[in-house]
Structure formats: structure tokens, C-alpha cells
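For this depiction, one protein chain was excluded, whereas all remaining protein chains were kept in their positions.
Chain naming follows the written order as A and B, and within any one chain the residues start at number 1.
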Amino acid sequence: MRLNTVAAAFGLIGLVATAGAAQAQDYPTRPITMVVPFAAGGPTDTVARLIGQSMSKTLGQQVVIENVGGAGGTLGAARVAKADADGYTVLLHHIGMATAATLYRKLPYKLPDDFAGVGLVTDVPMTIVAKKDFPAKDLKELITYVRANKDKVTLANAGVGSASHLCGMLFMSGIEVSLTTVPYKGTGPAMNDLAGGQVDLMCDQTTNTTGQIKGGSIKVYAVTSKTRVPSLPDVPTTTEAGAPNVQVGIWHGVYVPKNTPAPVVAKLEGALQAALKDETIKARFADLGTEPEPMDRATPAALNAYLKAEIDRWAPVIKAAGVYAD
Amino acid sequence: MTRLRNPGNLIGGLLLIALALFTFWQTADLEIGRAMRMGPGYFPRLLAILICAMGVLLVAISAFTPGPRLERWSWGKLALVLGAIIVFGFTVRPLGLVLSGAILIVLSTLAAPDSRWKETAVFGVGLLAFVTLLFPVALGLPLAIWPRF
Partner (left out) sequence: MDILANLWLGLSVAASPINIALCLLGVLVGTLIGVLPGIGPIATIAMLLPITFNLEPVGALIMLAGIYYGAQYGGSTTAILVNMPGEATSVVTTLDGHQMARQGRAGAALAIAALGSFFAGCVATVVIAVLGPILSKVAQSFGPAEYFSLMVVGLIAATVLASGSVIKAIAMILVGLLLGTVGSDIETGAQRLTFDIGELADGINFTTLAIGLFGIAEIIRNLERPEERGVLDRKITGLMPTWADIRQSFPAVLRGTTLGSILGILPGNGAVLAPYASYTLEKKIADDPRRFGKGAIEGVAGPESANNAGAQTSFIPLLTLGIPPNAVMALMVGAMTIHGIIPGPKVMESNPTLFWGMIASMWIGNLLLVVINLPLIGLWVRLLKVPYRLLFPAILVFCCIGVYTLNNSAVDVVLVAVFGFVGYGLLKLGFEPAPMLLAFVLGPLMEENLRRAFLISRGDPMVFVQRPISLGLLLVALALLAVVVLPAVRKKREEAFQED
């Protein structure tokens, strides 16, 4: 028998006045809903399920994942923005949280004001990859080639607002060239056409590319993180390879609605930090080609500041590309 | 007024034309582009034109070929079943699975020609117990079971 069933049954017969107004000190007294604004099974969902499972142990209450997909993650974020600020509804979202501020001209919530950060979770690096018989040898050659053949080279992405779309925009603005972008619905079909040689280039998360890189079906030129990625030790960073302004990671953060009581946020922060120290989480993240954020980044202050900085950073890039999602 | 020869085709055709016009109106602000470089509005409007053509064709045919007479609509049953579904959609979150499920069962049973309420009550309790055990409990779907106060 689940606790919430029992607790709710009590509520029904009027023995417990309100569950919503439970004292912040007792928090949590019932299961916590973690909203993932994407479909189940994707990389963000995987991160949420790993983190949620570990946080359940620390909090002593089940963290239930609720997938509220749609509209580039804005539907799920809107639901959390409107939820009670009691800590029982939290949001796990990635970089799309910040880019939505520019990509969507009519958002049903205010960014960053409607949310309070709990902490950063992980920063998944991106890889610049190409079809396996692409002529360039390294990133420098690639840039020269792309500039010389900008009418011929095609750049794939997984749809408006996706990680690969963002990285592609940054790549093009970073090397000051505009390519024909070929959009797909999701990473799977985009990767299929890249491996099949139908399109030339893509920039996507290590989560999606590592298997194909190791299998030799696509070619890798650089990772977009500050340091090299342990699962791809031979691949240079963009800074090493000569494109220092192409630096991007798919960072994930946990949020609660604004005005959530500080003790509740602190409890969630503690649970998040405990999860990030968990050895199994570290191992799973390594499999995904990423690692947990250090403790000083898994804090409300760090996430709030980072969200603001990222909103400001992406606004000009997206406006320059002139692509909006609504 | 003379009876329509083929009301199914006539009404169907008129509805198709209406759908086409509606689509045109709704996609008015979408960029069309060219066949080789389609914009977001190209495909929907191409379809609207073709749908309109089919509508005109059906209307034309209805003038020349006879068809079956229009069947009567059971508006009452339609409203009850569809209403029950809509009420469920809006109540399942605030009221929880058990209460909104009960409302769904009661409202839809009103549409049955041969309802027996005692039987429905017993069956409904069993059904709700089954779905509660299956979905939120066993499968862990994020569905509230009881109302939250």
C-alpha cells in the first residue's frame, strides 16, 4: 500500500485538514512530482529518472516522474510555474529553459522570474560530427572547407529548439558562415541520415553520438566542452582545435515555482547534492558521456545566476538566425 | 421542397468545402514558399484546394446520382457519452481517479437503453478498484487516486 493512498484516504474522511499546507519542517510528507517536459525515454528523461531515484532515498518520499511533453518543453515548465509553491512539484529542464525565453515570443510564464533554482545537475557536452567520408581531416580543415563550399554543405538538426539546432546555430555564428540546415523530427532520423551519408554535418550531445562514433559510422571533429570528455579521450575540444567561440553544453537544472519556502528548497538542494555524489549516478552519467556538476554549482544561487546568463547569451544568437518556435 | 437525392454526399461535400475554407482562413498568415522550397503554409493550402475540389465533386455527384436517405442522429446519447468523456478529462486531476471515474461511469450509463443501476453500481466499484490497482499502484502512473484538499 502506498503512503499517498493512505494519506489521501485520511484526507477524504476529514481527519487531515490540508496536505498542501504541511509545515515546511516536515517536508516532504507525500510523494514529490518531478515534471520532465519531454517524452519518456529521451536523454533528459533518463537524467531525471536517475536523479529522481536517488533523491527519493534521501528525502524518504517517492519522487514520481511525470512526463509533460510538448512545445519544446514550455508546456511542462508552464505547469510547474502554475503549481503550488510547496516543493511537491519540481521541474527538471535543460538548456531549453533559457533559450525558450527568445525562441517563444509568447510564453505562458515569465523567465526567469516565475522559477526558483534548486541546482545544476549536469552539463552534457556536444560533439561536432560529420558523415564518415567527409573530406576534412580536422576541425581547421573542416572550417576552411565549409567556408569554401557553403552552398553545398548541409547541416542536420533534430528540430527547432533541439540541442542540435542550438549547437548548429552557435557553430554557424561562431565560424561566421551560413549553411543549409536540414531539420528532422528527433535525433534518431537525423543520425540515420548522417550515418547514411545523406547529410554532411551535425552537432549533437555525446549521449546521442558516442555509440555511432565508436562504431565508426560517423566522423568526430571536436567536443564543445572546456575540457576533453573521458569517454572520448582522443577528441580535441573546440578551443584546442581552433574554434574557441563554439562552446556549448546541454546543462540540466532542477527548479521549483517562485516563493517556495527556503527550508524546502534547502532540503531539495541537499537531496540533489547527495544524488550527484552517488557512485552509481556517477557511473551512469559516465556511460552517457557526462559527469555530475561539482557541489558549488548544484546550488540555487549558481543555477539562478546561470539561467540569467544563458538567457542573455542566446538571445542575440537566436535573433540573428531569425528562427522562432511560435 | 423536393427531397434531396443524395443528402450524404451533398452534406459531406459542403462540409469538405467548409473545412477547406476554414483551413485557408487559419493558415492565412503562414508563408507559402515555392514547390521546390516549401514554406509552412504550402502543404496545408495545397490540401485545402484538393479537399475543396473533392467537396465540389461530391456536391455535383449528389445532384445526379441517388443515395441513401440520411440517418437520424441520436443527439442525446451522443451528448451524454461525449460529455462524460470531457467531464472526466477536466475532473481527473482535481478529483482523482476514483471520483472522476465514477462520474464517467454514471454519465455514460445514462445513455444505455437498458441500464440497471444496481448492477452498474456493483460492476463500477469493481472496475474502479481494478483500474486503481492497475494504473497508479502497479504501473506507477502519475494519477491522483483521491481528491486533494
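Definition applied: a contact is a pair of C-beta atoms (placed from the backbone, for glycine too) under 8 Å apart; a residue touches a chain by one contact, two chains touch by 3 or more.
Treat the numbers as computed from the prediction; the structure is a model and nothing was measured.
Displayed chains that the missing chain touches over the full complex: A, B (touch as defined at the top). Contact with the chain not shown here comes from a single listed residue; of A:160, A:177 or A:266, that residue is A:160.
Among A:83, A:118, A:268 or A:288, only A:288 touches the chain that is left out of the view.
Although one chain is not drawn, the whole complex shows that of A:186, A:242 or A:270 it is A:186 that touches it. Residues 39-43, 45-46, 49-50, 53, 65-72, 74-75, 78, 103, 108, 151, 154, 159-161, 180-186, 188-189, 191-193, 195-196, 198-199, 207, 210-217, 283-284, 287-288, 323-326 are the ones on chain A that touch the missing chain.
By the touch definition given at the top, chain B reaches the unshown chain through residues 8-9, 11-12, 15-16, 19, 23, 26-27, 30-31, 34-41, 43-44, 47-48, 50-51, 54-55, 57-58, 61, 65, 67-68, 70-71, 73-74, 77-78, 81-86, 88-90, 92-93, 97, 101, 104-105, 108-109, 111-116, 119-120, 123-124, 127-128, 131, 135, 139-143.
The rule is simple: only the chains that are shown with their structure count from here on.
Averaging Cα coordinates per chain places chain A and chain B 36 Å apart. Of all the residues in chain B, the ones that touch chain A in their complex are 96, 137, 140, 142, 144-149. Put simply, chain A touches chain B in their complex at residues 2, 4-5, 8-9, 11-12, 17-20, 33, 64-66.
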